[in-house]
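Every protein chain of the complex appears in place save one, which is left out.
And now, chain A:
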Amino acid sequence: MNPLELARARPDEAFTVTFDGRPLAVLPGQTAAAALWAAGVTAWRSTRGTGRPRGVFCGIGVCFDCLVTVNGRANQRACLVPLRPGDEIRTQEGTGRDHE
């Protein structure tokens, strides 16, 4: 059993985005966090202070732990941000602004 089977989902056709340059299949409607979880990825940020990995914590947009860089824009909450074909997701290092 998996969640898609449980809910008898018939998703629209998957599309591709990249995560740190690698292709990632995304089901339409899934947030960045959901797509990353579906691919077995649980961390996509390193903290400003100690560089520790982080991913989803609250899952509803309250905690800001799941911040990620999408299409060059840093500090987006992965649990809220929708994806479009061709989007470039990148692991966010620190503030995500170190290279600007």
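Everything below uses one rule, namely that a residue touches a chain if its C-beta (ideal position, glycine included) is under 8 Å from a C-beta of that chain, and two chains touch if they have at least 3 such contacts; residues count from 1.
Please note the rule applied: contacts and distances are computed from a predicted model.
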Fill in: Omitted chain, identified by the protein name its UniProt record gives, among "(2Fe-2S)-binding protein", "NADH-quinone oxidoreductase subunit L", "CoA transferase subunit A" or "Oxidase"
"Oxidase"
Worksheet item: What chain A residues would touch the chain not displayed?
Response: 1-12, 27-31, 33-34, 37-38, 42-43, 47-50, 52-65, 67, 73, 76, 79-82
